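The complex appears here minus one protein chain, its other protein chains still in place.
A and B label the chains in the order they appear, each numbered from 1.
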Amino acid sequence: MPLLLLLFDTILLTTLIGLAIAAVLSAEPRSAVMLFIAFGLWLSLVWARLGAPDVALAEAAIGAGIGGALMLSAARRKVRRDSGGDPSHEPSGCDASGDPGGDPSSNPDNTAGEEAQ
Amino acid sequence: MNRDLALLIGILVSLFAALLLWIFYATLVGDPVARLGPLALEQLPASGVSHPVTAVLLNYRAYDTLLELAVLLVALLGIWSLGPAPSGFRPAGPALTVLANWILPLAILTSGYLLWVGGHAPGGAFQAGALLGSAGVLLRLAGHERAGLPAEAAQRWLVVAGVAVFLMVGLLLAAFGEGFLTYPKAVAKWLILLIETAATLAIGATLAAAYVGGRPPGIRSPCPSSESPSSGNPSSGHARS
């Protein structure tokens, strides 16, 4: 195998494992999830290198994309709860079914629009 | 958790990893074993598609994909059984709204392209469905309460579409053809495309519904409305969607 390619592979894999270690060791939920998303995107890059573009596409879209979005919203809820947000507005159980729209100003989930800007 | 215990678990896991590495190395240097890959590539002309991964997914191992769609459906049923969905986000500001307006049509178009191109190049139902699902996630973040999904009844039909069409094709083939999910060569391509289209819609709807995270906000309320303490609030969610 050409030496250059071996070097390239080594850098790819070192970064991959580095990202995984960082994601696993990060105690702050939000940064852990973001590192996990970065890990998933890097993994899809590695799989494209290994001749698996189908799987790379699926991993980037499903594993890193939707999985990351799911975990990110869970992490936001957790950060909010830990920082003393009022948990009684957490929509769940029968409360929310009577009022699916909720009160926009008091719901803890409602800041996503602001965060996303 | 106790630091010593974490260290002990780390040592045990490292030993396990070393064992796995040794087994992997022994497998690599050992005698080559028969692989399914050459067989799959050899039978490709009879499969109805020219992309080997799609052929494996929808033809050779169609059972696997059918059951995988069923797993996805069961996971969503589990999420729905846990209670109603949390309420949606406040409508986003102009930046995200414009971004969503630009990206959503592109995502839907790309999803259709990926679905079609899966027959002969990388792509297919999973990637196309994932793209549809992420379009739904974006819509939900931009303030659409149901993530772009239709009302509850239509949503239920949508999420079972993949399994239903797959099973229907399989059963029809079992009754009138050569056997369960054994496609006749002449129509294999169109049957695969039909199944993939239904699977794309089902995967997209299921992933978006999983992101919403609960039973769709329907008309029926599982609780008597007199008990609900917040029934006096203005219900802005329905008006928006």
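Miscellaneous remarks
Here is the rule we go by: a residue touches a chain if its C-beta (ideal position, glycine included) is under 8 Å from a C-beta of that chain, and two chains touch if they have at least 3 such contacts.
One rule holds for everything that comes next: contacts and distances are computed from a predicted model.
A single chain of the complex does not appear, and UniProt lists its protein name as "Na+/H+ antiporter subunit C", one of "Putative DNA modification/repair radical SAM protein", "Sulfur relay protein TusE", "Bifunctional protein PyrR" or "Na+/H+ antiporter subunit C".
Touching residues on chain B toward the chain that is not drawn are 1, 5-6, 9-10, 13-14, 16-17, 20-21, 24-25, 28, 35-37, 40-41, 52-53, 55-57, 60-61, 64-65, 68, 71-72, 75-76, 78-79, 81-84, 86, 126, 203, 206-207, 210-211, 213-214, 222-223, 227, 229.
Although one chain is not shown, part of chain A still touches it, namely residues 1, 5-6, 9-10, 13, 16-17, 20-21, 23-24, 27, 29, 32-33, 36, 39-40, 43, 46-47, 50-52, 54-55, 58-59, 62-63, 66-67, 70-71, 74-75, 77-78, 81, 87-88, 90, 92-95.
The rule is short, and it goes like this: only the chains that are shown with their structure count from here on.
Centroid to centroid, with C-alpha atoms defining each point, chain A and chain B lie 18 Å apart. Chain B contributes residues 53, 83-93, 95-96, 114, 122-124, 126-127, 130-131, 133-134, 137, 141-143, 145, 207, 210-211, 213-215, 217, 221-223, 225, 227-231, 233-240 to its touches with chain A in the complex. Touching chain B in their complex are the following residues of chain A: 53-54, 57-58, 61-62, 65-66, 69-70, 73, 90-104, 107, 109-114, 116-117.
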